[in-house]
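Please read the structure below before turning to the comments.
Apart from one protein chain that is not included, each protein chain of the complex appears where it belongs.
In this document, chain identifiers A, B and C correspond to the written order of the chains, with residue numbering beginning at 1 in each.
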Amino acid sequence: MEEILITGVGQIPAGEHWDSSLREMGAKAVRLALQNAGNPEPQALFVGNMLSMNISNQAHLATLIADRADLVGIEAATVEAGGASGGAAIRQAVLAVKSGLVDCAIALGVEKFTDKAGGELESALATNMDGDFEAMQGLTTTSQAAMLMQRYLMQYKAERSAFAGFALNAHKNGAGNPNAMFQKAIKADTYLKAEMVSEPLNMFDIAPFVDGAAAIVLTRSSLYKGSAQPVKVSASALSTDTLSLHDRVDVLEFRSVARCAQKAFDQAGLRPGQINLFEYDDQFGIFAALALEATGFCERGQAWKMALEDEIGVGGRLPCATFGGNKARGFAGGATGIYQAVEAVLQLRGDAKANQVPGATHAMIQGIGGPGSTCVSHILSKMES
Amino acid sequence: MEEILITGVGQIPAGEHWDSSLREMGAKAVRLALQNAGNPEPQALFVGNMLSMNISNQAHLATLIADRADLVGIEAATVEAGGASGGAAIRQAVLAVKSGLVDCAIALGVEKFTDKAGGELESALATNMDGDFEAMQGLTTTSQAAMLMQRYLMQYKAERSAFAGFALNAHKNGAGNPNAMFQKAIKADTYLKAEMVSEPLNMFDIAPFVDGAAAIVLTRSSLYKGSAQPVKVSASALSTDTLSLHDRVDVLEFRSVARCAQKAFDQAGLRPGQINLFEYDDQFGIFAALALEATGFCERGQAWKMALEDEIGVGGRLPCATFGGNKARGFAGGATGIYQAVEAVLQLRGDAKANQVPGATHAMIQGIGGPGSTCVSHILSKMES
Amino acid sequence: MEIARHWRLKQQRYGLVGEVCPHCDHKIFPPRDVCPNCGDEAKEPFNFSGQGEVFSFTTIYEAPAGFEANAPYTVALVKLDEGPMVTAQLTDLGEQPVEIGMPVEMVTRKMRNDGDERGVILYGYKFRPVLAGLR
Partner (left out) sequence: MEIARHWRLKQQRYGLVGEVCPHCDHKIFPPRDVCPNCGDEAKEPFNFSGQGEVFSFTTIYEAPAGFEANAPYTVALVKLDEGPMVTAQLTDLGEQPVEIGMPVEMVTRKMRNDGDERGVILYGYKFRPVLAGLR
């Protein structure tokens, strides 16, 4: 059967790349992914990016990076869907390769956050919400998450400490990832004493903003001649919800996630219980919790228990954020979704070293834009040999 | 044979929409296109937009418009490729529908330029060029075109008046388009006396910046149950060149256009002589000239003669900008490529009224981002009945 | 310069003017011309009372550019009595701790100075606590 394959992956370390520009980071990840794929000739480049037009005053980014990566001439377009931009770029690459009109495509995610900070960065991030009815009120993306968490704690009668599990797991896994911003485990006590950012969110409930770039190469199985064991894309889905929280009937239900995950499970012919690892979008701990619930990995109001009881550890029932997630690897905007793909491919290839999930066969990766306004999910699977 | 069809089109007038927001314009065009298509249930929305993150501080636009157009839940992503964004959105919709993973997709182009003007608008537009080595020098998109035209006039020994033909044709055709910003023909003398903007470019060599929105609905022929005669997508291609003019070996050769057009002709199995009308991207007259040459409609250095001799009129050898093009309809950024599609569909349906090209069977539409940095071309064809 | 935008939104910002669906009587804010409840066209203006309660809230210490002078400030999801939810700053809080379920009412306040250095001052809706017994 004709499958969509990921044949190469590349990433640069997530962190503060003071000395490297957007285009350099992007071109480097592209070159690494092509090398890893055995240097095929790509025909298309889809670039996931959130904010370069604002932070770097640079639009037309896909053409710039194709140019800089020595791929002048190929098809190139930038794909934007808020924090889900990276996953959306994978989605476009899948559609392109599946259509038969493109034989080999690159999905690149790249973001340069650290050229702005403070109020300027908050303003840039606020372009992702409703400009007329949210940003206009001085709302920040962090405060959206804080309001969700506040309501969650009240509605499900959970303790403030309930969210420690997400941060502890992420930092524990980040320790095994040489490309992570934070490579050191933290203690429960550190979480509890952490500085409050926007009550009830503390600094460990929020992923740090980093620069980053990651890329994957996709093709169809009938065209693949390499000898390495590729990974197949078993499912690809993208769904939306209202952009604003205030337009939702039930703000604690991430309906875009529920819709998108259901589509993905249907496509792959899998149940949630058959997924061996889940790279969720933990830009905020509360997003991870709501995503676990909406995806069907636990009942509503129960995700924090999964995290506290270490069910999400590398040896747990459903390993999550196995290379540190956004929390420890760092949140690199449009690059996030591609880092997830790279990490899942390493797991399925058995190349995850200290963080290897035993018997990893099916991995789900999921990106979220806004507070569940957009969700993109892919299921990646080991090829039967 | 399974074909990709355009089954519905919608547009709002191009112009200054002081009283209408980005989301309202976009949602309206989507609703009009869906109505025109007989109200199918779309699964995906691809939004072409250039500058809303800058001009309106609004990113995450596709999700916002899906929300506002009462399509909450569907797949949505924004596609950006500079001035070629609209065509790139069509390309994504084609890939999606062709892949079989999406049955019915909407490609929307929407742009709100008029909330900024003067230096602020120039800055926004300059995000489309190389920020480090072009925008940094105070370059503007208009001055890029002016330098191309300056060199063209010198290298091909053409007179300054040589470019009148493009403007005269556009304004003549705009007169028959109720959705055009300018609906009045102009005289050769008016062109010659026009105010200089950036020598040798005068104000009639530049398309006016307008607000606008247009949408099309796409599906596969096996799924189409309507009774109206749809239009088929015979070819779809996107190519790039270096982002900057200064990195080109030959700046007067739009290689992205040549590559892209060749791919399109190959896909459709057509020669340039079989194209009945060409909606070129005349953001600047010089772009139209270089596009005619690179696409293969005339020899290099000869396009201005085609225009002067009225070969590009509705009754000419190759009718161009048949509803006024960017010059008279107005340049609406990411919406431009979709306006072109709407106009080509009207021609192929025989619904172009005063501007009808007799016997229109094959139409080529082409969008250009930057000075030929990105090019996207589609060939739309009448279905054999 | 976002003058046109503010002009377009002035009815919503100054008066909390939304829409009511003529088909199912659903109240809509922000206005969207299509009823999210029944899917029919809904363009009839509706003046909200401005009464509601806090559904959730938090405090912002690191504010976006243009809002720094106001920081720290409290934002909330306010559930209006007529049904819709609205995102807004809370104001006139004094020493009173904010709680989920707290009754609030709309007032018009200065939002921020526009970022274009021309000193345009923007006004818009915020919500303040309603004293017990006054509703």
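Things worth noting here:
Assume a residue touches a chain if its C-beta (ideal position, glycine included) is under 8 Å from a C-beta of that chain, and two chains touch if they have at least 3 such contacts.
What you see is a predicted model; the values in this text were computed from it and never measured.
Displayed chains that the missing chain touches over the full complex: A, B (touch as defined at the top). For the options B:Ala59, B:Cys104, B:Ala126 or B:Ala237, the residue in contact with the chain missing from this view is B:Ala126.
Touch with the chain omitted from the figure is made, among B:Glu2, B:Glu159 or B:Glu199, by B:Glu199. The chain not shown here touches chain A at positions 18-21, 24, 27, 56-57, 68-70, 72, 114-116, 120. Residues of chain B that touch the chain left out of the display are 118-120, 122-123, 126, 130, 132-140, 142-143, 146-148, 150-151, 154, 197-201, 244-248, 251.
Operating definition for what follows: only the chains that are shown with their structure count from here on.
Inter-chain centre distance (chain A to chain B, centres taken as mean C-alpha positions): 33 Å. The residues of chain B that reach two or more other chains are 21, 56-57, 72, listed in rising order.
Contact with two or more other chains is made by residues 5, 36 of chain C.
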